[in-house]
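Right, I'll just put the structure down here and ask away after.
As you look at this complex, bear in mind that one protein chain is not there, while each of the others sits in place.
Just so it is clear, A and B label the chains in written order, and each chain counts residues from 1 on its own.
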Amino acid sequence: MKFNRRFVFAAAAVALMASGGPAMADLKIGVDAGPYPPFASPDPSGKWVGWEIEFMDALCAELKEKCEVTPTAWEGIIPALNGKQIDMIVASMTITNERKKSINFSNFYYDTPTALIGNKDGDKDITPAHLSGKTVGVQASTVHQKYVDKYFAPAGATIKTYQTQDEANQDLAAGRLDYAQADAAALDAFLKTDQGSSCCEMKGMVPEDAEILGGGVGVGLRQEDTALLERVNAAIAAVAAAGTFKGITGKYPDLNGVIITP
Amino acid sequence: MPLAATVTIFTILSFGDQGYGDEIARSALMTVQISVLAYLVGFLIGLGGAVGKLTGSRVTRGILDIYTTVFRAIPELVLIILLYYSGNAALIAILGMIGVTGVQINGLLAAIVVLGIVQGAYQTEVIRAAIQAIPLGQIEAAKAYGMSPVLRFRRITLPAMLPFAIPGLANLFLNATKDSALISIVGFTELSQATKQAGVFVKYIQGNPLYLLVFYGIAALVYLAISMTSNQFFAYLERRMRRGQARPA
Partner (left out) sequence: MDWSWFPVYFPQLISGLWITLVILVLSMFFGFILAVPIGLAQAAGPWWLAWPARAFCTFIRGTPLLVQIWFLYYGLGVLFPMIPGLRQSFMWPILREGFYYAVLALSLSYAGYEGEVMRGAFLAVPKGELEAARAFGMPRFTLLRRIWFPRAVRTVLPTLAGETVTQLKATPLVSTITVMDLMGVRGKINQDTLRVYEPLLLVAFIYMCMTFVIVWIFNRIERMVPQKR
């Protein structure tokens, strides 16, 4: 059965070469694979679209680089950056001191307050004491998870973590959660959908905690890529000066009023 | 279901720009590609491992025993995550020491290698058992003829062990296909991840969580199609391998 062994070797070799490909000069931009509408999600034609994707396009135009959207699992996005599978993180990642231990951040490119949404019952009390005995959902490895662990869990709330924000929203709509906490922008967009508006309402913004909730969303870069960091910061400033942010936000009326840009 | 909803589903599933049909087909192809390549990598490792276990030195056998025992005792999900992250970091470190920097590791290749290594542990055991099932007389006759070990392996051992191995190998291919879904946990856009993304986006646009169910159902059906095809293929392979052999009573 020579057929078997040779065939196996040949097939493997061809396939490996085919999937190897040339070393690319494109910048690979990591985005959250579990889509994060309206910031980044794939449309029916397979292209990734959203506020953040348009920002990324503007950024790359300024940097004069070709960028490739690389969906990556959120939990593995920092290891992927440090492991050189992606070159930048543009995934609504909040700048925090904790994360700065492993990666560098650019200046912020948008900021949004943190909000809680919950069932439609008119009850707007969101103090930790009131949340005792209730279930709060957050996306794993986010600043929101740290926040609820610090403020709501000790007060007696049950915390459930999800791999994507959408799964948390789903469970809230399904009634498996009492509250969900995340960026106001993303939650607001969810509340404007059919599903969101029928099940849930905005409860309010949580009290600030700069250490945990950080200072805005920035581009994540490897600590050794200092030259790239400077170029990215310059590019962000240029994009801001050109008024591009207003143009992008204008296309996403859901986000009006909930996000701040440079 | 109202007519409008049915029409919407057809549009959403269609190929081309309006529908997710082509994304799903492409990711299904990706899944098949990953599964087949990982399976082949595993098969090669398994061949080497089985031969090593049966004819190798004590050191070789010891290492292989540890490999198969450990890799079959730990859940695939844990192994995949562990190997994927540590493998990448280790490779970068090793390449860095040699002085090669700026190398981008193809993520797809990494996933295939990781899955292949996991498969290899199981393949080693299946192939080893199959080789041990070959009637000893055949091997002895080959040795008596003065066949070199390589020739013996190529002409006698390999063809003779395949019929015994096919049921196990068929099962392992199904495992490879199902494990490829686990790759989505480290972020790959293969079939289960692609349908999840599509489902989320459509649900977001259409506002109906039923679409998520529809897309998961589609993913399940595609996997079912892949596994049923593979079952047919392996059944055909077994029939071919067993040509000329007496049928089992």
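The definition used in the following text is that a residue touches a chain if its C-beta (ideal position, glycine included) is under 8 Å from a C-beta of that chain, and two chains touch if they have at least 3 such contacts.
Here the structure is a predicted model, which is why all the values come from computation and not from measurement.
Considering the whole complex, the residue from B:A28, B:M161, B:L212 or B:M241 that touches the absent chain is B:L212.
Only one of the listed residues, B:Y85, B:F153, B:F188 or B:F201, touches the absent chain: B:Y85. Here one chain is not drawn; of B:L29, B:L77 or B:A133, the residue touching it is B:L77. Residue in contact with the omitted chain (choice from A:I29, A:I89, A:A173 or A:A186): A:A173.
Against the chain not shown here, chain B presents residues 70, 73-79, 81-82, 85-86, 174, 177-182, 184-185, 192, 196, 209-210, 212-213, 216-217, 219-220, 223-224, 226-228. One chain is missing from the display, and on chain A it is touched by residues 75, 78-79, 98-99, 101-102, 140-141, 145-146, 149, 160-163, 167, 170-171, 173-176, 199.
Throughout what follows, only the chains that are shown with their structure count from here on.
Residue ranges of chain B in contact with chain A, taken from their complex: 12, 16-20, 22-23, 26, 33, 36-37, 40-41, 43-44, 81, 84-85, 88-89, 92, 103-110, 112, 154, 158-159, 162, 184-187, 189, 193, 196-198, 200-201, 203-204, 206-209, 212. Those residues of chain A whose C-beta lies close enough to touch chain B in the complex are 1-2, 4-5, 8, 11-12, 15-16, 19-21, 23-24, 28, 33-35, 37, 41-46, 70-73, 76-77, 79-80, 82-85, 163-164, 166, 170, 173-174, 193-195.
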